[in-house]
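Each remark here refers to the structure printed beneath this line.
Just one protein chain is left out here, and the rest sit where they should.
Labels run A and B following the written order; every chain starts at residue 1.
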Amino acid sequence: MKLNSILSVFAPDESKFFPLLEETAAICATSGALMSELFSSVKQEKIPELYKAIKAEESKGDKITGIIFKELNNTFITPFDREDISELTDVMDDAVDSMNRAAHKVVLFQPETLPESTRLLAEILQKGTAEINAAVGELSNLKKNDKAIRKHIREIKRLEEEADAVYEKGTTDLFQSDIKAVELIKLKEIIQELEKSANRINNVGKCLKTIVVKYS
Amino acid sequence: MKLNSILSVFAPDESKFFPLLEETAAICATSGALMSELFSSVKQEKIPELYKAIKAEESKGDKITGIIFKELNNTFITPFDREDISELTDVMDDAVDSMNRAAHKVVLFQPETLPESTRLLAEILQKGTAEINAAVGELSNLKKNDKAIRKHIREIKRLEEEADAVYEKGTTDLFQSDIKAVELIKLKEIIQELEKSANRINNVGKCLKTIVVKYS
Partner (left out) sequence: MKLNSILSVFAPDESKFFPLLEETAAICATSGALMSELFSSVKQEKIPELYKAIKAEESKGDKITGIIFKELNNTFITPFDREDISELTDVMDDAVDSMNRAAHKVVLFQPETLPESTRLLAEILQKGTAEINAAVGELSNLKKNDKAIRKHIREIKRLEEEADAVYEKGTTDLFQSDIKAVELIKLKEIIQELEKSANRINNVGKCLKTIVVKYS
């Protein structure tokens, strides 16, 4: 960062990374909101269309990720160390991928019902990705906004703990219910992927924390 | 790459990486061909022996991967950036590992039948790994062959989309069949690992694309 600071006079275009990161964070947030809608959907026939919208976000995210990595290769001065930008991009991408996979499993497996725990987990994903979006929006002014960013990071961590508790109760309930084995297989895998999504959102939080510690 | 170009006069042995990468790509292709043979095998008793052959390829691959990483540590001049060679090695290794795991699950779980979708997926793995083999074979003359390599990469991507469609139909069919739960568990996991293999072959394609974009 010190070297970056010294050289920043030569760097008129380092700022292009912030809009790209913000766009990726917005894709996270839209995906999270769509997840919540999908898992609270009363009408089963709406699910494939919501999945398609999530899949479209994921594809859009892949494109922007590609642009970010290309820019990292072509730009001499970056606002944070190269590896921090690529790590942040990767972890947001991973979160979107996992949400996409969870939604896809609902479409593929067609479970008879979606238990309450899946709805609660998807709601947590919506809240967590909204926090990511807010935190990334403040990165371009990190030194001034570091307190606000830290607050978002703490909230992301709290949401992950909430997700853990919902996942635990949901899994225990599932195995104690007298549901058919085939339905159990479907729902276990969907719940596990939702929990993984919550973990990955928390990985974004951890990555943001590293950035805040390093540069604020 | 610029630094590499300037220094290339000092580098008589950078070329040793191409044979090693080619050998790894050949292991991918052999594994893919064995996968196709295993999953289209009518005689169940041939399966353990085909698995052993795949496992042997995987072990051979591990050894060459070890050599590549050792050479990367000991060689000052490399034909591509160090991280591109190590990434390409890793993603090919990951693809072979995943194919090995899918074959291993057939041996361990002994499903009563292998559905058509698994045969189709394994055929796609064979085609995809053959494309990898062809593309890697042209890396040593990248500037001249970049169009051919790009064609292989596009074909790898197309094959992955084909694999996605087969996986989707295979999974939906599986859950809608009135197969026993135990058989369902076995086949679901085998199909998922085959789809993962297809994904990892596509990761090799993505890595090759990065290299072509950077150095052609």
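One rule holds in what follows: a residue touches a chain if its C-beta (ideal position, glycine included) is under 8 Å from a C-beta of that chain, and two chains touch if they have at least 3 such contacts.
Values in this document were obtained by computation on a predicted structure and should not be read as measured data.
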Item checked: Sole residue of B:20, B:148 or B:185 that reaches the chain not shown, by the stated touch rule -> B:185
Next item on the list: For the chain that's not shown, point to the residue among A:20, A:56 or A:184 touching it.
Entry: A:184
Check: Of B:15, B:110, B:141 or B:177, which residue touches the hidden chain?
Finding: B:110
Note to self: By the contact criterion defined above, which parts of subunit A meet the unshown chain? Give residue numbers in ascending order.
What the structure shows: 168, 171-172, 175-176, 181, 184-185, 188, 210, 213-214
Checklist line | Touch residues of subunit B, complete complex, unshown partner | finding: 69-70, 73, 108-110, 181-182, 185-186
